[in-house]
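Omission of a single protein chain aside, the complex is shown with its protein chains in their original locations.
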Amino acid sequence: MTRPIRMVDVGAKGATLRQAIAKVELHADPKVIAAIRDGKLPKGEAIAAAQIAGIQAAKKTAELIPLCHPLQVTHVDVDCHPDGSKVIIVTKVTARESTGVEMEALVAASTTALTLYDMTKSLDRGMRITNLCLLEKSGGRSGTWKRSKP
Amino acid sequence: MTRPIRMVDVGAKGATLRQAIAKVELHADPKVIAAIRDGKLPKGEAIAAAQIAGIQAAKKTAELIPLCHPLQVTHVDVDCHPDGSKVIIVTKVTARESTGVEMEALVAASTTALTLYDMTKSLDRGMRITNLCLLEKSGGRSGTWKRSKP
Amino acid sequence: MTRPIRMVDVGAKGATLRQAIAKVELHADPKVIAAIRDGKLPKGEAIAAAQIAGIQAAKKTAELIPLCHPLQVTHVDVDCHPDGSKVIIVTKVTARESTGVEMEALVAASTTALTLYDMTKSLDRGMRITNLCLLEKSGGRSGTWKRSKP
Amino acid sequence: MTRPIRMVDVGAKGATLRQAIAKVELHADPKVIAAIRDGKLPKGEAIAAAQIAGIQAAKKTAELIPLCHPLQVTHVDVDCHPDGSKVIIVTKVTARESTGVEMEALVAASTTALTLYDMTKSLDRGMRITNLCLLEKSGGRSGTWKRSKP
Amino acid sequence: MTRPIRMVDVGAKGATLRQAIAKVELHADPKVIAAIRDGKLPKGEAIAAAQIAGIQAAKKTAELIPLCHPLQVTHVDVDCHPDGSKVIIVTKVTARESTGVEMEALVAASTTALTLYDMTKSLDRGMRITNLCLLEKSGGRSGTWKRSKP
Partner (left out) sequence: MTRPIRMVDVGAKGATLRQAIAKVELHADPKVIAAIRDGKLPKGEAIAAAQIAGIQAAKKTAELIPLCHPLQVTHVDVDCHPDGSKVIIVTKVTARESTGVEMEALVAASTTALTLYDMTKSLDRGMRITNLCLLEKSGGRSGTWKRSKP
């Protein structure tokens, strides 16, 4: 029989300030990246739409990822840097909780990139969303962790 | 003033059978990939959990991506292939609709990968989710499109 | 390896009018049942609250049950019959779809009963929700089915 | 006993193209309206955020309004006109369905106004959201209806 | 470039008891208001349905309003006063949080009014939802605020 699926019990852990920073890249034709940067897309201002989608998705993390605990995020920040043939997206999430916010930061980054993709897909079907990873986390028993090479 | 944000009007388009296939990779330490493959993770059977999360997320696409139209998917298929230092995830979505299902396939792939990440993150914080892209789409006015190099 | 989880593909099936009728019972102390019937509960009019919760839950079925297809219900009806030491709840759901609505009727019945439970639980912790089952289904290739002994 | 709550059965009605136009006003200090218009708010570009919130809310109408049928909107359009001491918000929703889309247009208008309120509430707590009403509806058995004095 | 959209960081603020009271009016034909008051509507007991919709919407505020923080409301109260040609709706929300609950009270009021509208719209298409505003807020650094003329 398969191993049963189990949520980690965080009831005995105290709440501390948690932070996580994640990153992802959207790779596309440089003309598409310029259109994103300049707000010249047929569907409208893509960066604002993508930031909001990322913030909203961070709040939905426990609904999307089955074993995530419901958290009350105190801050979500989504930055989009269009540059050449890519947009670099960096998300930062904080919460005072008994478990970390890595998944919230990763879900925000991923959804921001997917929203940019949706708003530009009529221009370039070959786009790629790539290098989604955690850059840094802090708070909690395991302390601060930083990615060695981003 | 910024360009207003607009949903594409698909009211005049007829419904046809649409299909999209997407792909993503989770890169991790080979021991983590082996633990995923063999169902030996502390949180339990990761591939089943990730498949379900991917299927559920496909159904939530219009809630996550602001300008997506609500669709009734008729099929969502999520395959996870653990191999060496990565898991390759391939998703296939179909629907009889007046707009395509690319975003549904991409959202399913991304959420499947994020769920595998969540179930293994205590073993390897440096994992990356990468190369999320569309492999193929068919149906609708623009016809069939296939990625030249997957 | 475990058998992969798969949504049934309903893309090739035509839409027909589907109906399903489900039933469930809430068993409690007769005084609790009388308070439900007479609208004398501290939290207020329980049957109206429970009917609405059941209707709302039917619309959420595909979000709750992983392999259910998203459907557009055209009607949800929830009846509550308080009688002696139980409330009998009967739900009826219809939709013009390519798959049946049994799960919608069962989810509506179950959520109606749970809402009545929530509104009365301070009076009787020992209540039971029991005999949740399908009474009848019609429409679709498999035709009409009726439960032999309800 | 109170009258039972009932969803209208729309199973026998054919699908036709439905449209509804709704309107609402946000009244505030002219300095607040100017800050909205010029994108000078501490929380950022308010009109883009409010448009997206309105579009997303239209898609959630059946989740918010208990007896609404789940619909597949084919288009949602949200316009915000800042002018003097108010922002006039006009929403337009279309769908090919067997029931109207008035509630979707009203929910979109209301949520757009509430989002503008949220993004400016630190500047003026006395703001009012007012005159939320239907301007026009078309499609369906009852034909076209237009408000006599908007 | 447009100003980026940012959630306020409330991580450094302590939790205190917050309360907000909001109000809205539904204006309609006096016969419609009487039918609401007397529970004589075709869709059933409208005030109970609208109260539940308002309570449920308060809990969904962070999902509807993009920059709202997820909160745990400890109480939501919705009162509907049918009177002449209007229903006055007053909502009260409390929570022990590091940010206020004004938006929760306003969202509850707005959704209650929209639900009454939905349950009566077949009788009077010209109804208006008007004067949605905050009456009072307390708790938090900025202290108590009361509307000068409701």
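Going in written order, the chains are labelled A, B, C, D and E, and every chain counts its residues from 1.
Assume a residue touches a chain if its C-beta (ideal position, glycine included) is under 8 Å from a C-beta of that chain, and two chains touch if they have at least 3 such contacts.
Predicted model, so just to flag it, every value in this text is computed and none were measured.
Counted over the whole complex, the shown chains touched by the missing one are A, B, C, E.
Within the complete assembly, residues 44-45, 48-49, 51-53, 56 of subunit B touch the chain that is not shown.
In the full complex, the hidden chain is touched by subunit A at residues 1-2, 4-11, 62-63, 66-67, 69-72, 98.
Listed here are the subunit C residues that touch the chain not shown: 2-8, 39-45, 48-49, 52-53, 56-57, 60, 63-68, 102-103, 106-107, 110-111, 113-115, 117-119, 121, 125-134, 137, 145, 147-148.
Methods note: only the chains that are shown with their structure count from here on.
Note: centroid distance subunit B to subunit D, computed from Cα atoms, is 31 Å. Averaged C-alpha coordinates put the centre of subunit A at 37 Å from the centre of subunit C. Counting only residues that touch two or more partner chains, subunit C has 2, 45, 48, 51-52, 56, 71-72.
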